[in-house]
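One chain of protein is taken out of this complex; the other chains stay put.
All chains are identified by letter, namely A, B and C, in their written order; residue positions are counted from 1 within each chain.
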Amino acid sequence: MEVRPEAKLIDYTPDPEKNVAISARLCYSKKGPEQLMEEMSREEIEKLVRKVVSMGHLSTLEHTYFYFHIQCSRVTSHQLVRQRIGVSYSQRSQRYVSEEDFDYIIPPSIQKNSEALKAFREYMEISKEAYKSLLDKGIPKEDARFLLPAVKTNLVVSYNARSLMHFFRLRCCNRAQWEIRSIANQMLFQVRKVAPVLFEKAGPTCEVEGYCPEGEFSCGRIDNIKTS
Amino acid sequence: MEVRPEAKLIDYTPDPEKNVAISARLCYSKKGPEQLMEEMSREEIEKLVRKVVSMGHLSTLEHTYFYFHIQCSRVTSHQLVRQRIGVSYSQRSQRYVSEEDFDYIIPPSIQKNSEALKAFREYMEISKEAYKSLLDKGIPKEDARFLLPAVKTNLVVSYNARSLMHFFRLRCCNRAQWEIRSIANQMLFQVRKVAPVLFEKAGPTCEVEGYCPEGEFSCGRIDNIKTS
Amino acid sequence: MEVRPEAKLIDYTPDPEKNVAISARLCYSKKGPEQLMEEMSREEIEKLVRKVVSMGHLSTLEHTYFYFHIQCSRVTSHQLVRQRIGVSYSQRSQRYVSEEDFDYIIPPSIQKNSEALKAFREYMEISKEAYKSLLDKGIPKEDARFLLPAVKTNLVVSYNARSLMHFFRLRCCNRAQWEIRSIANQMLFQVRKVAPVLFEKAGPTCEVEGYCPEGEFSCGRIDNIKTS
Partner (left out) sequence: MEVRPEAKLIDYTPDPEKNVAISARLCYSKKGPEQLMEEMSREEIEKLVRKVVSMGHLSTLEHTYFYFHIQCSRVTSHQLVRQRIGVSYSQRSQRYVSEEDFDYIIPPSIQKNSEALKAFREYMEISKEAYKSLLDKGIPKEDARFLLPAVKTNLVVSYNARSLMHFFRLRCCNRAQWEIRSIANQMLFQVRKVAPVLFEKAGPTCEVEGYCPEGEFSCGRIDNIKTS
């Protein structure tokens, strides 16, 4: 089946902005967190969250978590799991789960090119046949998969708000690969609904920092490009 | 004021065992996490959590978080913050918050020794005076603190279940320093209330693994001591 | 071209065992590391390294580094980069480097099965043609790769001795996937040459700890199997 890359927020800290604000205030107060929890108004919480994010004192953002389901190609999952800090993954195994009748994702550049699209779809059918034929010949799933293309995979991924911010900086960028950018944008849209102040300035580096770190590869969206 | 070391669970993943079970099942299933969430019964969740913990497939435990308030001496906070993986800290600052009239914790060995207790308490008063006198002489808080003893500090700390398990193995051990052990035991008691199956086998290495890694330093609680 | 999985140690701490021993001794000594460096004999270094490893006081093993070149399939690189702690990766990009005329690795189960081998090789040629044909139709490399099988990739990977030990426990295990096990065994062989004492007890969990954590999936190599 042809499917689309999808990210869905399934679980998260009930009140992420409160946790961030309490943690930040604690550092500069004689009061303990319980007292702060009772005393801080919504307004104070939001003001402090804005300050913390703006000044880059991001360690307090770690007292939160966001748990997502992600459906994407294995091209993109390979990239996704490269982030090592503040993030946890569980992914469907190709050793144990058969990929007969796998789903796949079609890149937009192929979608838009009718000849390429035809060739791509035909190739996917050839792949399915070849995979099944290896299984039929007694090859175990974990070895038959060596011929599989970038089939769809399922992951659950947990981030804290700080590692999410970092993810958005890199992956919401126009220079990011389109599929991971699609996922990052879906995630940003969803976390903004549950923590609007915390993530109001989240996004690619150009939006957050006001400069582009991509040098000669810049998409040209802003003028302030850092060069070596 | 003389105070006691205290840990208090303030916030956590609403259903940690469910997250762990869904994440584990996902790896071996064609189904996505949403479908698994609907289908898995409490019994299945608990069975799978037990299996995951027992086999040491601990990465799925990371899809959870536990946010604590901790009150302890700065001797112990120095030790506490040494754990780097899967854990986040925010701590009251001695640069910005005055320690005039600081609280402190009295080690049990001193509590029980009336002469030592008297000397300790007198020394704490001398410390307070010396600290205040430096402030009076125009020394900033961040430098006056160089003479402070291990006064009480406040922290908030976030762990995931995997990093908590690791913490319990090291710090619930009889060989651990008494204050951090007290905190670890309080934490274990509290997380067991909210995730009894997940933490039913948590504790020091001897309880979890059936051997003692402390060699010649073993407390002797179990016979199976690993030696070099 | 058909190639084999390969790992090659290219650079490492000049004297890893010395760094480990100095770091361990420092914790229990009034002396500073420079004095310890002068005074500790080879014999003392080796004795202390053995003790540290045996007691599991592994943080001192982190004061070392080992830099490898790895050539493997992208099936295996996807797995390899899942380790997040104490390890750094750089990998050849499929966005920027063309995979025309890619190399590939043939799993032993396919090598041994002449029919499967024939089908696998034919499929690889079909893949090359399909990839080129997408490029010819104007599809960018980063999208054309969606149809590629698990072609060979190049990585450089840096570990410290502690993260290497962890890697060996999981990946030298008979239950590990054959290609990552091959790489792990090559790495273990090579680091043992440059730090024989440090790695003398490295290997799969069964060899290191004397029990098998794989439960019902155990290879049966040892009797002491942990079950839930």
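As a convention for this text, contacts are C-beta pairs under 8 Å (C-beta built on N, C-alpha and C of every residue); 3 or more make two chains touch, one makes a residue touch a chain.
As the structure is a computational prediction, the values presented were derived from the model and not from experiment.
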Practice problem: Identify the residues of subunit A touching the omitted chain, counting contacts across the whole complex. | Solution: 50-51, 53-56, 85, 213-215, 226-228
Quiz item: Going by the touch rule given at the top, which residues of subunit B touch the chain that is not shown?
Solution: 73-75, 77-78, 81-82, 84-85, 87, 89, 94-95, 104-110, 113, 115-116, 119-120, 123-124, 126-127, 130, 133-134, 137-140, 142-143, 145-150, 177-178
Quiz item: What is the set of subunit C residues that contact the non-displayed chain in the whole complex?
Solution: 8, 10-11, 13-15, 19, 22-24, 26-30, 32-34, 37, 59-60, 62-65, 67, 69, 71, 88-93, 96-98, 154-156, 158, 160
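What we mean here is this: only the chains that are shown with their structure count from here on.
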Exercise. Compute the distance, rounded to whole Å, between the mean C-alpha positions of subunit A and subunit C.
Key: 26
Quiz prompt | Inter-centroid spacing, subunit C versus subunit B (mean Cα positions, whole Å) | solution = 32
Practice problem: Send over the residues of subunit B in touch with two or more other chains. | Solution: none
